[in-house]
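In this view, the complex is presented without one of its protein chains, the others remaining in place.
Chain lettering (A, B and C) follows the sequence in which the chains are written, and residue indices restart at 1 in each chain.
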Amino acid sequence: MPTTELVAQISNYMNSQVPFQQLLGLEITQFSGQQSEVRFRWKNELIGNMPQRILHGGVTSTALDTAGGAVVIASLVERLAGKASVEEIMQKVAKCGTIDLRVDYLRPGRGEEFICTATIIRSGNKVAVARMEMHNEEGEHIAFGTGTYLVG
Amino acid sequence: MPTTELVAQISNYMNSQVPFQQLLGLEITQFSGQQSEVRFRWKNELIGNMPQRILHGGVTSTALDTAGGAVVIASLVERLAGKASVEEIMQKVAKCGTIDLRVDYLRPGRGEEFICTATIIRSGNKVAVARMEMHNEEGEHIAFGTGTYLVG
Amino acid sequence: MPTTELVAQISNYMNSQVPFQQLLGLEITQFSGQQSEVRFRWKNELIGNMPQRILHGGVTSTALDTAGGAVVIASLVERLAGKASVEEIMQKVAKCGTIDLRVDYLRPGRGEEFICTATIIRSGNKVAVARMEMHNEEGEHIAFGTGTYLVG
Partner (left out) sequence: MPTTELVAQISNYMNSQVPFQQLLGLEITQFSGQQSEVRFRWKNELIGNMPQRILHGGVTSTALDTAGGAVVIASLVERLAGKASVEEIMQKVAKCGTIDLRVDYLRPGRGEEFICTATIIRSGNKVAVARMEMHNEEGEHIAFGTGTYLVG
């Protein structure tokens, strides 16, 4: 299977088969080891502070972690494609996981759409570190994230 | 209004009026400046890794952040009760927010019920820092968290 | 006293009167609320790993924290200059402090000179958050840092 097809399959899988991602309405809109992107739209169910009508901090951390995981997994898939079987790759993907996550909340989570981008700042066979940002549709910078991930 | 009644009212409010907390099924079961506790039950909607059937890391970070926010708010309410009007206290509560959050994922999020506890490790008029832990119903330690909060 | 002179005085003070900064050879080479910079040269006393001859991680975290503190203090001084007396400003500066610090180590600390830059990503009357980077003289990116600071 060519790399691009494999990458597309895994991206589709993650967008359709991860229940919590669907509960929040998160969609991986870019899935690449260079940069990954996750988007979601405002929904009242995502509110954490009613008087101020702002997103729950957990929504932000979930979206940032999803973007960080996506860039790490995409990078792993791109590295293994052609060198390992699809099954072996999928087994490694299933073993990836977040070791630790830090989120810096910069501005209240308000907007119609939210865009998280992630890039890898440290890559390795065992561990990768990704840096993430979340903006709203007006370009306001809402949060920074850093995640350390176990590479399957 | 006596402190205990005010604390109970705010706890009820947080359990019934925070949409994202309800979406996940989180309940604040202890609301005190000494220690706060948040519980939730397993639901398939909370899965982040289907092949392994484990919680999404964002569920864990949401629950830890909720417990940390609860202990900080409870501490604030206890400090102000009797010294400020209910309205003033509620305004301060509405202005509390997470500045940064770190989660350390220790074990896969598996179990029937999950219990997060939070205590304050640094308190102040401007900023408070809370430390959180999440266990499952068998006492397995799933995650640690640390949150720095703006005190309204 | 004009703002620029006050800023220069405080910068001189920090470069000449902070013993641990001098022990390591750290110099604040840019002191502004826009961006601050700290530089230091390789010395064998700073080694943490002898077989590999790389900097101790504590040197990196000290330099990043110093850069982060500098940008926060410079920003505070610039905001207060002309509105408060020099004494009041100095009292506020003395009360600034690090609440929490996160360092991500990206590459081994090797080089002849190291340059840390810091910018503010969240500013406020009570708390400021700064983001820092450390490179060596060849532009290799050695570490990222994030610090949350109490603003005096």
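Operating definition for what follows: a residue touches a chain if its C-beta (ideal position, glycine included) is under 8 Å from a C-beta of that chain, and two chains touch if they have at least 3 such contacts.
In this text, all values refer to a predicted model and were calculated from it rather than measured experimentally.
Within the set C:V18, C:A84 or C:I121, the residue that contacts the chain not displayed is C:V18. Note that of C:S11, C:S36 or C:T66, the residue touching the chain absent from this view is C:T66. Although one chain is not displayed, its contacts with chain C can still be listed: residues 17-21, 23-24, 44-52, 55-59, 61-63, 65-66, 69, 94, 97-105, 108.
Contact residues of chain A toward the unshown chain are 99-100, 102, 122, 124, 126-127, 129, 146, 148, 150. Considering the complete assembly, chain B touches the hidden chain via residues 102, 104-107, 121-122, 129, 131, 141, 144, 146, 148.
Basically, only the chains that are shown with their structure count from here on.
Over half of the residue numbers at the chain A-chain B interface are used by both copies of the sequence.
Rounded to a whole number, the gap between the C-alpha centres of chain A and chain C is 31 angstrom.
Centroids built from CA atoms put chain B at 24 Å from chain A. Chain C has residues 102, 122, 129, 146, 148 in contact with two or more other chains.
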